[in-house]
Structure formats: structure tokens, C-alpha cells
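Notes follow once the structure below has been shown.
With one protein chain held back, the other chains of the complex are shown just where they sit.
Per-chain numbering from 1; labels A and B assigned in written order.
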Amino acid sequence: MSPDGAQDTAQQPLLTVENVSKKFGGILALSQVSLDVFPGEIIGIIGPNGSGKTTFVNAITGFVKPDAGKVTFKGKDITSQEPHKIADLGLTRTFQVMRPYYSLPAYKNLIVPLFSPRARRTGGWRGGGKMGSRDTVAVDILEEIGFERDSYVPYKVASSLPTGYLKRLELARCLALRPDLIICDEVFSGLSMSEMASMVPLIEKLQMEGMTLIMVEHRLRELFRLANRVMVLNFGCKIAEGTAQEVMEQSDVKEAYFGSEEVYEYV
Amino acid sequence: MDILIYGIINSVSLALMALGFTLVYGVSRLPNFAHGALYVLTGYMTWLFMNRLGLNYPLSILLSLVASACIGAAMYYFILVRVRGMPISEIIASYAIGLAILEGLRWGGLKGATFVLPPFIQGSTELFGVSVDFHRLVVVAAGIVLVAALWLFVNGTKIGLALKGMAQDERAALTLGIDSDRMAVIAMALGSMLAGLAALVLLPLGTIVVEAGYNVLIMAVAVCIVGGLGSWTGAVLASFLIGFAQILTVAYLGTHFQVVVALMAIIFTLIWRPSGLFGWQKELEERV
Partner (left out) sequence: MSVETRRKERIDRGIKVRSDGVYAISSWREMSYLMVPRLVFILGLLVLPLAFYYLPYWQRVISIICIYALLAISFDFLANYVGLVSLGGGFYVGVGAYIAALCNTKLGLSPLLTIPLSTVVGGAICTVLFLPCLPLRGVYFAIVSLMYPLLAARVIEALDIFGGTDGIFGVDPLPSGWVEQYILIVSVLLFAFGMRRIVDEDVGLVFRGVKDNDQAVKASGVNITTYKALGVFIASTMGCLGGACLVHIYMWAGLSQFALDFSIIPIAATVVGGGGTLIGPVIGSMILVPISELLRDFGTLRIAVYAVILTLFIVFKSEGIMNYATRKYEQFERWVEI
């Protein structure tokens, strides 16, 4: 656990989620969930399938309008804002179901974020949004994130890339925007052991560079290595929050989540 | 009073036009834009059977219904099944088939006012002081019977339940041993038959013209969109909504605006609530 991201109550939270609720039909997908995220932290969100993790992410990023509650980012109220406006403020996300721009080469996928208003205004990752040749910067970003330039991986059409690369491409698409907070929706799932092994240091490096991350994960071992704090959701309710050890100790977490044997294998 | 009575008749007619379209879309997610063409085609076939082959009325009705079911099934089996899952190609292909049928009919001589089907019962009666043709009452009765029969079929028979299963979740239905393509063929055949039935019930009120095909398509689409694509109760409720709106506009603005109402209804519903007033699809979509 890296020490620098520890909670500092004097510091202003980057993102504040207050009592967010969301109903789908008769089902309560989220009930009064609150969360504070401080700059430089990595927050893990775990929970069984269908516990509302993705809905929580959608509610923060504007893809779902919450029924009640408030979301504040950098002091601005972003509740029920359009997703592109939230992204423009510097809060972006990856998607659980990867859908790159299939018809384009991998590096061209990054042109959209590099060409976005935010990147053109602030420069984006390594100033790529402002420079004349966005293509070169796009390839640089991809190389940095593990696309081997020598074997032309960045130039390959996205639809021909394997899952591991697509997951990283999702992350690269977020990075190109140079956001302040990235929400990663299951970037580890579907990766092989070696791909995961290269992903962990990548995320550590991002944190060192001052990026704040929220990670929704099923892979607990990797997540607990990275996360400063963990929040546990079950049936749309927050049942625990704290460091990995603290969360593990709680009896209702064990009951709701760790009760199943298969999960023990991961931990 | 006549607004109420004619409103009900008009609404039931709309429901009749839309049932087949909803059925096919509900089961196989296939917007059958050839719906209007099948409607006109069935009417024309009945006319042919009666006047060219000299068959009697009930027999020609039966024959043309069977024929339209076969045409619908063949259309799915030979053409549409190849573009399944590509919504745009489905629309374009079915629309093109419909166009080919309609314009082919027009070229083949379906023009003018010579093509008339006789009403089932001649004469008219007075209802609360409003004069109503017997045939219009037949329309209402047919509409009610058809909706009830369809409901019983879907909830009471094995095939009906399979169709319902497909409508709710195609993949889950597949794992339960329901052959989705076969069901879609059946739905398509049923839907075409419903279009034909609607034609046979409604066409005796006017003449068989090609334009009816386009109008029926617009009305069916309007009803289905306003009611929520694939939702049956929605379709019935929406046909009453649009039906009365149309009768009111005819009464206060003039006949020209009848179709305008339907078109505006489509556009406004899609903009305001794309899932339709009674639909549930948007909610599902948002969850993904």
C-alpha cells in the first residue's frame, strides 16, 4: 500500500458522492450510497455481481441520472450532467464492455479524445491535444501503455486486437484526455496473468504521477495491492468502507461477499 | 356523440392495422415495413379470387389469408432471415420488398376505384342518434374478437407461449429449446395474416388502392411507436389515443390533417419518450 494516498481530512475531496439512489423499475439498484475521493487516491469498489457497482459508476459519470443524491466534482455540482460535460471537467471512465472504434487503427482511436475540447484547451496527455500531429502523440501514448511500436501493434485495426490490448486501449483513451480522475470499470477482468502483471505497475505509475483512480474490480488480489481504500457494495447498499484489512474484518462483508468459497481463492 | 362513436371505430381500425406489425416486432425485433404492402395485397387477392376466379366471398377470404401468411413466411424465410440482426438492413430490405409489391401492383393495374370488396352486412342502423353502417360495427366486433383471440393464443397455447418467450428474451428462449428462426417465421406468417385480416375487415369501407398501403404502414408505425415498440397493451392504448386525436382533428381542422396527426405523434413520441408512452425498452437500455 502506498503511503502517499492516505486520507487527509484537511484536504478537499476531489469527488464527493452523497446519498445517491437509483431505481430501475421496482428494483433498487443504488440506495443512499456516499463516497469521498481525495486527490491521489486509488479507491477500490467491490461487490458481488449485480450489487450496483456499474450503476454507481454510471450515476457518477452521467450515463444514468440518479433519482436522488448529489455528486460534486472539484467543487462543482455534476449531478445529472451530460456525460460529455463531466468528462470535460476531467472525470472520465472506461467501459466494462470494451467497444473501441472497431473500424479504426488502434492509434486513431485516441484521436477522438485528443481532438476533444478539453484536450485542445489543456493540451491533453503530453500536450498531444495542442500539437499539430495528434497521430504521433497517440502512438506515443499507446507505446507508453504497452503497445509495442516495433511490431506495429498501434497501427493495427482495433477489431483485430486481443482483449488485453483492448483493455489498455480503453485506459489509453481516458489518459489521452489527461483527466484528474479515472474510473476503471473492471480493467483486470478477462486479462491473462502476464497482462495483469504489466497492468498493475502501469496503474501504480499513474498514481505516482498524481492521477486519482476509482477501480471497480472482481480481481481482489490485484485490487487490494493497489487500492488505498475499498468500498463494498451489496444489493445497492454500501456495507463497508476502509482499508483492505478493515473491510475484510467486517462480519457482514464476509457474510455478503466472502461467504462464497471461490472468492477465497483470489484473496 | 358521433365523435365518440366514430372515435371508437377509428381507434379499433387503427388497432387492427397495427396488431400484425406489433406482433412481428415484439417477437423477432423485426420492423416489418412491408406490412402495408401485405395489407393491400391481401385485399387485392381476395378481389381477384372473387372476380377473376368466381369463388364465393368466404372462400376467397380464406384463400387470400392463407396466401398472405405464406407470402409473409416466405419473405422471412428467403430474404429477411439473411439480414437478421442488422436493424437498418432489416428496415431497408422489408421496405424495399413492400415497395416492390405496392408499385408492382400499381403497375399491374391496381389503379382507380374499380376494386371494391362488398361489406359483410349491408345497411346501417342508428346508435344513440348517430347513423352507423353495420359493417363498421363488424369492424369493432372483429377488433375486439381479434385482440381477445390473440391474447388467448399467446397465453394459452404452446406456440403462443414460445412466441412470448422469444419476445421477452430471445437468448433465454433459445436455451429452453425454442427454435428462434422457426418462431420468427411463425410470427411473420401470423403478422401477415393479421395484416390481411385487417385489410379484409377494413377495405370494404373504401376501395382497394395502393396509397392505402403507405397509409396503413404510417398508421401501424405511429401506433406502435406511440405505444412503445413491441408492447401490445401499449399498441391498443395508443390506437385509441391516435384514433380519437384524428377524429377530433377531422372534426375541427379538416381531413387533410388526419395523417399529419399520426406523423406528428410519431415524431413527438420519439423525441419525448423514445420507448413509447407505455414501453419499457428504454429503461432496459439504460441499465446496460
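The rule we apply is simple: a contact is a pair of C-beta atoms (placed from the backbone, for glycine too) under 8 Å apart; a residue touches a chain by one contact, two chains touch by 3 or more.
The structure displayed is predicted, hence computed values, not measured ones.
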- Taking the complete complex into account, which shown chains does the hidden chain touch? A, B
- Check each of A:P13, A:G40, A:P66 or A:P100 against the chain that is not shown and name the one that touches it. A:P100
- With respect to the chain omitted from the figure, which of B:L4, B:L62 or B:A96 is a touching residue? B:A96
- Query: Given the full complex, what residues of subunit A touch the hidden partner chain?
  - Reply: 61, 63, 82-85, 87-88, 92-95, 99-104, 108-109, 111-119, 134-135, 155, 173-174, 176-177
- Item | Residues from subunit B at the interface with the omitted partner, ascending | 31, 79, 82-83, 87-89, 91-93, 95-101, 103-104, 106-107, 218, 221, 225, 254, 256-257, 259-260, 263-264, 266-267, 270-271, 274
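Simple rule for what comes next: only the chains that are shown with their structure count from here on.
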- Task: Could you put a whole-Å number on the gap between the CA centroids of subunit A and subunit B?
- Result: 48
